[in-house]
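Only a single protein chain was left out; the remaining protein chains are all shown in position.
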Amino acid sequence: MPGMNIAKQISETIKEQAPNDELLQEFILAILKWESSTKGAFQFKENYRQMIKQYSSKWEVEK
Amino acid sequence: MPDRLYIDKEDRPYYQKAVEENVVNFKNKNQKEQFLLAMAIGFENDQKRELKSRDGFFFSNYLGAEDRTLINALAIHEHGSTDILASEKEVFDIAEQYASAGIRILADSIDKVQFGKFDKMFEKDLVEMLNLNQ
Partner (left out) sequence: MRIERIDLKNYRQFRNVCVDFGKSAKEDLHVIVADNGTGKTNLLNAINWCLYGNEPHLSKDSQQLPRLNLNTLVQSIEETKQTVSVELVTETEGNRITFKRSEEYLVHRDSKQPVLHDINFTVTYLDDKKNAKWVIDEEATTYVGRFVPRDLREFFFFDGERLDTYFKSATGQQISNAIFRISQIDTLNRISERLENVVNDLKRDAGRRSPQIEEMREAIEDKEKDRKEILDQIVELGAQKEEARGNIDELNERLRNIPNIEALQAEQTRLRDNSKKKEQVRNEKVTEKQNMLFELGILLKLYPTLQESSQVINDKVTNKEIPQTYDTRLLDDILITRYCICTRRVEEGGAEEKHIKQLRADITSSSVIAKELLQMIGPIEQMKKKISTFKSSLERITKEIQLYEEELNDINLKIQSIDSQIGGYNVEHVKQWYSELKRYQHIYDFNIERITNLKIARERLDKLIADLDQDLNKGLLKEAAFQEVRHQITFGNRASGVVNNIVKIMMDRVRKAIEHETRDSFFDLVWKKETFKDVYIDENYALHLIHGLGYECLGSISASERQLLALSFVIALHKVSGFDSPILVDTPVARVSNEQRENLGKTFYQISRNKQLILLFLPSEYTLEISQNLDVCASSMRKLRLTEDEREIQMEVLR
């Protein structure tokens, strides 16, 4: 369908804004996917904390 | 020596008319000035009128040098000689008679002219007179 294809643009912009930080990119995309789905309307904290814990443990601060 | 100049009692309404119509600023002229104009108009039309009931109009000491000259000149003309100047009373009499006729002529002219047009007509007549004299 015609349109900007926002999803694609967003994922490209994520890459631009977090260059050389694949982990961060991955995290944001994962959160985005989770949010965009119709489920998980309210119970976000648990999910977010878990994902942050999961990704940050592998993340290097120096980046 | 008369101390004042007189008009006829019956002249008053005619003076009043000229004041009401305020022709050539008549309203703001004193009675001496009004009298002199009436007198001049009387002479212009060669008309005199005997006063029937004398009514004091203004004091003679109000007359200035020019005013006296005009009255004297009129009297000299009327009398035919300067001897008349010996009697101020006679000189005044002549002036009064011309004035009495003149104010009536003035009132009559006012009636004959369209409202507000008197001054223009007056001015026109004077300019004509001036052109004739020159």
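Letters A and B mark the chains in the order given here, with residues in each chain numbered from 1 onward.
The rule we apply is simple: contacts are C-beta pairs under 8 Å (C-beta built on N, C-alpha and C of every residue); 3 or more make two chains touch, one makes a residue touch a chain.
Not measured: the values here are computed from a predicted model.
Of the options B:9, B:52 or B:68, the residue whose C-beta touches the omitted chain is B:68.
The omitted chain makes contact with just one of the residues B:14, B:43 or B:92: B:43.
Even with one chain removed from view, chain B keeps its contact list with that chain: residues 24-26, 28-29, 33, 36-37, 39-41, 43-44, 65-66, 68-70, 72-74, 76-77, 82-83, 85-86, 119, 122-123, 126-127, 129-130, 133.
One chain of the complex is left out; on chain A, the residues touching it are 1-7, 9-10, 13-14, 17-18, 24, 27-28, 31-32, 35-36, 38, 41-42, 44-45, 48-49, 52-53, 55-57, 59, 61.
Convention: only the chains that are shown with their structure count from here on.
Note: centroid distance chain A to chain B, computed from Cα atoms, is 118 Å.
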